[in-house]
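Only one protein chain is missing from this complex, and each of the others stays in its spot.
Letters A, B and C mark the chains in the order given here, with residues in each chain numbered from 1 onward.
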Amino acid sequence: MGNTIGKIFKLTSFGESHGEAMGGIIDGCPAGLKIDFDFVQNELNRRRPGQSAVVSPRNESDTVLFLSGILNGITTGTPIGFTIKNENHHSGDYDHLKDVFRPSHADYTYQQKYTVRDHRGGGRTSARETVCRVVAGAIAKLVLAQYNITVQAYTSQIGQIKLSKEYTQLDLTKTETNAVRCPDAAAAEEMIKQIEQTQQAGDTLGGVITCIIKGAPAGLGEPVFDKLHAQLAYAVMGINAVKGFEYGSGFAGTAMNGSQHNDAFSEKGSNANLTNTNHSGGIQGGISNGEDIYFNTAFKPIATIMQTQNALNAKGEIIEMKGIGRHDVCVVPRAVPIVEAMAAIAMVDFILMARTNKM
Amino acid sequence: MGNTIGKIFKLTSFGESHGEAMGGIIDGCPAGLKIDFDFVQNELNRRRPGQSAVVSPRNESDTVLFLSGILNGITTGTPIGFTIKNENHHSGDYDHLKDVFRPSHADYTYQQKYTVRDHRGGGRTSARETVCRVVAGAIAKLVLAQYNITVQAYTSQIGQIKLSKEYTQLDLTKTETNAVRCPDAAAAEEMIKQIEQTQQAGDTLGGVITCIIKGAPAGLGEPVFDKLHAQLAYAVMGINAVKGFEYGSGFAGTAMNGSQHNDAFSEKGSNANLTNTNHSGGIQGGISNGEDIYFNTAFKPIATIMQTQNALNAKGEIIEMKGIGRHDVCVVPRAVPIVEAMAAIAMVDFILMARTNKM
Amino acid sequence: MGNTIGKIFKLTSFGESHGEAMGGIIDGCPAGLKIDFDFVQNELNRRRPGQSAVVSPRNESDTVLFLSGILNGITTGTPIGFTIKNENHHSGDYDHLKDVFRPSHADYTYQQKYTVRDHRGGGRTSARETVCRVVAGAIAKLVLAQYNITVQAYTSQIGQIKLSKEYTQLDLTKTETNAVRCPDAAAAEEMIKQIEQTQQAGDTLGGVITCIIKGAPAGLGEPVFDKLHAQLAYAVMGINAVKGFEYGSGFAGTAMNGSQHNDAFSEKGSNANLTNTNHSGGIQGGISNGEDIYFNTAFKPIATIMQTQNALNAKGEIIEMKGIGRHDVCVVPRAVPIVEAMAAIAMVDFILMARTNKM
Partner (left out) sequence: MGNTIGKIFKLTSFGESHGEAMGGIIDGCPAGLKIDFDFVQNELNRRRPGQSAVVSPRNESDTVLFLSGILNGITTGTPIGFTIKNENHHSGDYDHLKDVFRPSHADYTYQQKYTVRDHRGGGRTSARETVCRVVAGAIAKLVLAQYNITVQAYTSQIGQIKLSKEYTQLDLTKTETNAVRCPDAAAAEEMIKQIEQTQQAGDTLGGVITCIIKGAPAGLGEPVFDKLHAQLAYAVMGINAVKGFEYGSGFAGTAMNGSQHNDAFSEKGSNANLTNTNHSGGIQGGISNGEDIYFNTAFKPIATIMQTQNALNAKGEIIEMKGIGRHDVCVVPRAVPIVEAMAAIAMVDFILMARTNKM
């Protein structure tokens, strides 16, 4: 269970890291959408390992094969099936993990839950699963583009290097100009330096991704349980290694007074915005108000480190182990397009639901 | 849409603050559960306004009336319908709000979404809706009790007063001994002082609630989208005024290295726990590992303040307005049982889902 | 589980025959719908026992109480909660059934499923539960009326008295002019006679209800599993005592050749219809084509008879029993508004889903 997201625009995904292929089905994509295949592939390329010195060298072409639902480049309203081959699997690399539970991985919990598990490269728990999300996210972005809605994320923190500027002070078009996807060049340089140092120490890093959704009309979100932010939280909390979510003023806003925190309506005509401030993060009562929607997602440091650690084996014994093989030091830069994808999927679902709200 | 939560154990709620009654239906509660009605009512009393000097004086008995699904105090497996009357509504109090959108409330967004809205006391957006969640949460807790699982929350921050101790250093049995539901007496006193001062200034406060789930067996949670923490996040993000969620090491964990963050397995027999640390918050790969599950929920300061603010009227004009009537300064103490309720509902759903995982 | 129907326009129902009240929640009803309360009550009156000599004399006012979701007679888009009191319960009447499983009732199966059960008046298995469906159906009809879609059902068979005319040959406005809801006066008279004779014999009857949906636009229905007719079948098969469903040519069509069965497109302008015949029942490939949708629903004879029968008791012994109390001879006349209600609920769901099909 749990491999489907969405109520109208729905992604169901399948695939293990070292199985034949990853893939998914997008059901509920409206008919008549033109698919820009280059754009979809480019989104996949953004997620792909081996893009730069600071990310994992595993190199797969990650070419998506669409099997249905699109005719002459236009969606037909029928489900969009797709696969992405697993080209580069060295299953042998993982033999030493067959009966071992690595610390802070999902090895132990999958074993407890299912009794059987695919240990090769993490199996279903591998971040490779997110490739399917990026495909669906790319199509979701194409739907959103018809509504002039954009979803842009960037790295706002890696380890202890934290961007001090708000998103409104940044030029987001610069996000893709460096390996860590931080739109601030100086901070990006520091982050890269920290990654390199950490890599040399055989250690790993976490971080934070900030995501901004612009152009969403007022009225999206379904009270009471399916608040816009509750579904955004659900969507991004499902990404591997995520430990937290906050939108608008978030955790920092808890220390403010109401008189500071309230977003006063702006004088008529004084500016293009509805409110003078946006602590609400574009969402009030779970429904968008037309302002920018923005949120932060926290990622823990990667669990696979190149240092000797205690692990557990199937007999319940503590054994020593050390990470080998190809691994990122920090998942955050590669997770930027994944956060965008999940946010886009959630937004399209709300766009379609909102069509049913009124007579 | 969006008024149902859960996949097997499902709550659907209805009701507006000043309508006839609040209510809900719990479908999927297993047959054969003994209902402790005193416990259910006590949970409602914990949420009820007017419990102490620091919370809203609105006083309603909040007596739940069960209409179905329970025979001689035992659940029959059929849906449990229930209502809670709205006894104390002074609809007249809200006439001045009919054509006014208050800042940082949901007035404007509901109007944009639905064109019509019940403006009396916030209508559906009122926190009074949470009374239904507490009923379902109480029943969920009774299910969990059969599994020896407990869900306990407490106030860990109000405004700028933040508890410095971890939950493991606190005596959670003391949570209910003070008006702010903080198990640390000294911190509680400071919090109460801050609430009083803020009230005198006509202002409001936010804060943080920490919640701990003990006794959950390993194996709960459904990868990939329905990770245990993703559904917990979804559940609590649907509570009014919530701005953020983090579990385990959360946002703070993003600044740690993997070598610090990883939860090493404990030596066989050295202690009762699986791991020496619990930065994972009891969840690895979206599945419980048997350790304590814990998470924080961020609440923004209440939007209704007793100071003059700019509001918008239906004609698009800025007007001055000032909060009147009965309002809390800080929602956090009363939200403690609500966070517990939502967590309990999510946990029962996973308990029941887990019964279907294996042949 | 299983107490909710619909994907967007959703009814969740609760209630046992002899509990405090029946009730339900309609979630997903579009905002801005004017509720004609007299119409809703009239639909309930059509379903109510005691309307004529040929139906059960149990007499309850069946007044629906709306608790939320409607303001000044207009839906607000929030969930519509409602209850109908159980006024006339003589629980004592059923003491003799506490440990007895009646033949062809659900006593045995509920007991097997849940271990506990409410035996009073059938508990949850009572046809009284359909009162909630009629409320939701009435509101669904009001939605459909905005689209000029009507749903009309009538009795086409009782016992061995079967109407020989097609619906196109009948004046459906006459359906409500007799106690059996058959628009053909002569057949109605025969049916009434058969009911009276059967009643004297202490026996019961089944029958068939035909339902016609007029005005549905082309394009409703969701391939492949949620075909329009598959959801209609699902909706009416959930009514008590239903044993079969067929639409268009149905079972009779299985004996036709394709050349007879195919609905040829009509000559341009020759008539108002798309096709010359309508064996398709207005549905092709699971999607409406704009022609009349029509279907038949089969009802078994009522299981409670006024004759001595073998029953099973909790000890596994065969005992003799005889129906006592107030019971219909034939459920069909009263089920007419229930079939309409279920069809209307399904149709509104498709109307709303169809809004999401295209860009």
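Worth pointing out:
In the analysis below, a residue touches a chain if its C-beta (ideal position, glycine included) is under 8 Å from a C-beta of that chain, and two chains touch if they have at least 3 such contacts.
All values derive from a computational prediction rather than experimental measurement.
Looking at C:Lys85, C:Lys174, C:Lys214 or C:Lys227, the residue that reaches the missing chain in the full complex is C:Lys227. Touch with the hidden chain on the side of chain B covers residues 8, 28, 30-33, 77-78, 143, 146, 223, 352-353, 355-359. Take chain A: the residues that touch the chain left off the picture are 1-4, 8, 10, 12-16, 19-25, 27-28, 31-32, 65-69, 71, 74-81, 83, 113-118, 123-124. Contacts to the hidden chain, counted on chain C, fall at residues 1-5, 7, 13, 101, 103-106, 108-110, 112-115, 124-125, 129, 157, 159-160, 162, 198, 201, 203-208, 218-227, 229-231, 233-235, 237-238, 240, 242-251, 253-268, 274-275, 279-281, 283-290, 296, 298-305, 307, 309-312, 316-318, 353-354, 356-358.
Basically, only the chains that are shown with their structure count from here on.
Taking each chain's centre as the mean of its C-alpha atoms, chain B lies 39 Å from chain C. One inter-chain figure worth recording: chain A and chain B are separated by 26 Å, centre to centre, where each centre is the mean of the chain's CA atoms. Residues of chain A in contact with at least two other chains: 7, 223, 353, 356-358.
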